[in-house]
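Only one protein chain is missing; all other protein chains are in place.
Chains here go by letter, A, B and C, matching the order in which they are written, and residues are numbered from 1 within each.
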Amino acid sequence: MKVAIVGGTGYGAVELLRFLYNHPHVTVSKIISHSNSGTPFSDVYPHLVNVIDLEMESLDISQLAEEVDLVFFATPSNVSKNYIPGLIDRGVKVIDLSGDFRLRNGKEYEKYYGEEMASSEYIGKAVYGLSEINKNEIANATLVANPGCYPTATTLGLIPVIANNLVNYHSIIIDAKTGTTGAGRSLSQGFHFSEMQENFRAYQLGVHKHIPEIEQVLAGSAKEAVQVSFTPHVVPMTRGIMSTIYVDLKEKQSTKQLLELYKEFYKDKPFVRIREEGIIPQTKEVYGSNFCDIGLYADERTGKLIIISVIDNLVKGASGQAIQNMNIMNGWDETTGINQLPIYP
Amino acid sequence: MKVAIVGGTGYGAVELLRFLYNHPHVTVSKIISHSNSGTPFSDVYPHLVNVIDLEMESLDISQLAEEVDLVFFATPSNVSKNYIPGLIDRGVKVIDLSGDFRLRNGKEYEKYYGEEMASSEYIGKAVYGLSEINKNEIANATLVANPGCYPTATTLGLIPVIANNLVNYHSIIIDAKTGTTGAGRSLSQGFHFSEMQENFRAYQLGVHKHIPEIEQVLAGSAKEAVQVSFTPHVVPMTRGIMSTIYVDLKEKQSTKQLLELYKEFYKDKPFVRIREEGIIPQTKEVYGSNFCDIGLYADERTGKLIIISVIDNLVKGASGQAIQNMNIMNGWDETTGINQLPIYP
Amino acid sequence: MKVAIVGGTGYGAVELLRFLYNHPHVTVSKIISHSNSGTPFSDVYPHLVNVIDLEMESLDISQLAEEVDLVFFATPSNVSKNYIPGLIDRGVKVIDLSGDFRLRNGKEYEKYYGEEMASSEYIGKAVYGLSEINKNEIANATLVANPGCYPTATTLGLIPVIANNLVNYHSIIIDAKTGTTGAGRSLSQGFHFSEMQENFRAYQLGVHKHIPEIEQVLAGSAKEAVQVSFTPHVVPMTRGIMSTIYVDLKEKQSTKQLLELYKEFYKDKPFVRIREEGIIPQTKEVYGSNFCDIGLYADERTGKLIIISVIDNLVKGASGQAIQNMNIMNGWDETTGINQLPIYP
Partner (left out) sequence: MKVAIVGGTGYGAVELLRFLYNHPHVTVSKIISHSNSGTPFSDVYPHLVNVIDLEMESLDISQLAEEVDLVFFATPSNVSKNYIPGLIDRGVKVIDLSGDFRLRNGKEYEKYYGEEMASSEYIGKAVYGLSEINKNEIANATLVANPGCYPTATTLGLIPVIANNLVNYHSIIIDAKTGTTGAGRSLSQGFHFSEMQENFRAYQLGVHKHIPEIEQVLAGSAKEAVQVSFTPHVVPMTRGIMSTIYVDLKEKQSTKQLLELYKEFYKDKPFVRIREEGIIPQTKEVYGSNFCDIGLYADERTGKLIIISVIDNLVKGASGQAIQNMNIMNGWDETTGINQLPIYP
């Protein structure tokens, strides 16, 4: 199968290439980058010299539709919504790693993304690609809205207790931490090595795009509105997300009981690993892999459950899950091409 | 004035030396280390070769009492309680950087520290050395229990709203992050560079020693019991603590109003800097200095106040605050010897 | 084919597992660790929980010989020489990642390794596993002495000019830099995160074990004695080696001419990439992969050639090359199982 990647010079694209290079059923035949048309990909990413020989091209929807079967969009916000309808209409499947088709509520989209949402016709066609939760819908989708990195870690950590109605839906606090690749490749003073090294900071308090996304996913599971307080931080490391989640348990539950519930909930999900009691996963333990590892601690003293969920933001939080969704859409084993072990240390 | 440092090879001791080296009123005349008696200090810390010429000595309380006026203990838990009474009885002032004299409740001490607490006679003499809050008591103290690193950042961040009765005392969530020096100099696999680099993790969920300390300080301010959920994490950097604190406001307050309150509360405190609206302090902005920087965000959507408080764990969280307390105990300007600017970048 | 790994808890072993997990022709059926017999491997390396289900076992040569076809030794110095003869005698193939069978000269072995060398009978059977140079010998070997990390980067960088007699054999200066995993998993103060972070240092000047190994390999290529000055340094990062090599050109050569020579020399070698003029490879560009990337700069002003050669010390410098050698020994394509792209960023 032939695929194209739009948004060629971002970290999402390069991570898609890393996995697709060894995928048995797929060839990347085009890399699209408006600003770098005509430039060999390995000029921008010299680690791929002698390996990836493609030149980047500009975007021509009709030509693309003729030549490839599936397109990954790894573009900034408010780009893909302009091009995806044209591809869908021409029968091309699309997996969108950006946020353009994730939200259902146009007002929230405008508030957090600053532009008008895509038309409801295409929003209606989009399936939210949280692979472990929506596998059946993804299997039949033509357009998958691939989840954000924070929402993936956070909602996989929360859904078992939300779906089982075990926690207060309005006391959810998410203290999230990401490595720097979450901010992408564009330069800024805050990500200049000299100023990011030996530094830890919070950012975008109360206004991060992933707030409505998390609340929408959780509401879908709760069947009622859910409100979260979400505070992202950036860690001086390249990869990895940890969501430390605080919820009030409606009734007393032991850590052991809850771990059983989680293991049962994710029993057929090869990429979710529930840790044993007393073990809390660390970000490095999923580095470079598609795993989401979850640990729990039910604090009897305070009545709170603390959920710790870790992923590699570029893999399960972006490109890995995108390929997992591609596998599901095509009826292949969902681990195909992405069953690489974490790189450690 | 002559001082001694007990616990010579830890990071607390070396950081005391960094500041005391240029302190105009103090000479460090002895460094005590049981296990390194007879070894030149600069053999253990070669960055001080040609500068610090002392040999480490073993501990002899009566001799120490004759030779120095004040002793800093920078020892592990459950050490200083065995020696401090002998010094106090001989009229020597003591500043204890360990936790042995911080708690008032013997049962909690046993639960979290695993041994019996020091006798109530000496516990009663100890003043909790949170410089900005207890300045008067510290000025008259013979024994100062220097606060823990997390409690310093956390309680300085919380006390203004606790003391003014603006928040729910049972909804306090503290998501804390520290650099690796917080774990000290002893070797362990988790702090081996190869396994700590590019790694972020939580630890000691629900059982950290600083939980009762934080609750005791806040209760002192609230005049009633306060309960916190405290989760520490370790960041791949050497220095810095951030406490991200979530509280439920009893009544709606704007960020602006609360910042005014904080500025008023800390108006004469040279080491506490309240940031302007929209600005959140970063750990690197206090690196190597005795500042505690605080930022606020009152989230109207959720009714929560998010308090972000940062310190350098080895300075305001340990040795810097210890010297600040020494200054106060001696009637010197509290900034003497510790008014160095943050090192950036 | 069934293989075993001896030295189970080191980084060499875990990196072998990362690649062998997806190798189409091989199953790892045993992991041997004397000190951890009976412990599940994923207790030591939790990033492999749910994936690697083996328990570590103690070493029993005769049993091992019955159950597996090939054994990897990823043990410290002076261990494998005691066990490999027993396996060879029983017809098992061995790839030794330690230095025990690399040197030919017993006196040098004793000088640098501090013990007597293995018996000459078995030394004679060992083939030095520099895959690109000794492919034919490796194909027929029963015992491969897998090269050291520094020798791999260094000799691949030097052999084209040595073999072509273009440089002075006694003016070779190798300034080498490694990430911290080169020092292994054992704890030491110098690799404690707090003291390694933001630190750069040289070590073992004039006495490093890799000096005789590099000189032996180069002498084999030069057909006469070669002397090198080799100074290793450690960089605050986990992976990657750079050898910056300074040689005096016998006659003036342009960078362009020399790059042509290198490209020709390595034209059929999939893991060696010669960079274009003006481009110098960086360690991150081979991170996690089996590539060795080489850049050149011929300085007309000084008459020196500067060769920069980078590898991932755990992959091409250890486990990746070991698997490459296994592939060659078994007649498989040499890239099987190790054609993963560098992880970037």
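What we mean here is this: a contact is a pair of C-beta atoms (placed from the backbone, for glycine too) under 8 Å apart; a residue touches a chain by one contact, two chains touch by 3 or more.
Fair warning: this is a prediction, and the values are worked out from it, not measured in the lab.
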From the list B:Ile5, B:Ile31 or B:Leu48, which touches the chain that is not on show?
B:Leu48
From the list C:Phe41, C:Phe191, C:Tyr287 or C:Trp332, which touches the chain that is not on show?
C:Tyr287
Among C:Ile61, C:Ala139 or C:Ile173, which residue is in touch with the absent chain?
C:Ile173
Which one touches the absent chain: C:Val167, C:Met237, C:Ile294 or C:Ile338?
C:Met237
Positions on chain B contacted by the hidden chain, ascending
11, 14, 17-18, 21-22, 45-51, 181, 197-198, 238, 273, 275, 279, 281-282, 284-289, 339-345
Against the hidden chain, chain C presents residues 173, 175, 177, 179, 194-195, 197-203, 205-206, 227-229, 231, 233, 235-240, 242, 244, 246, 280, 282-284, 287, 297, 299, 301-302, 304, 306, 308, 345
Using the document's contact rule, name the residues of chain A that touch the chain not shown here.
11, 179-181, 183, 185, 187-189, 191-194, 196-198, 236-238
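Definition applied: only the chains that are shown with their structure count from here on.
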Same or different, please, for the chain A to chain C contact, judged on whether over half of the interface numbers appear on both copies.
same
Specify the chain with the shortest distance from its C-alpha centroid to the centroid of every protein C-alpha atom present.
A
When centres are defined as mean Cα positions, the distance from chain B to chain C in whole Å is 46
Taking each chain's centre as the mean of its CA atoms, how far is chain A from chain B in angstrom?
39
The distance between the C-alpha centres of chain A and chain C, rounded to whole Å, is 36
So chain A residues touching two or more other chains come to 197-198, 238, 281-282, 284, 287, 345
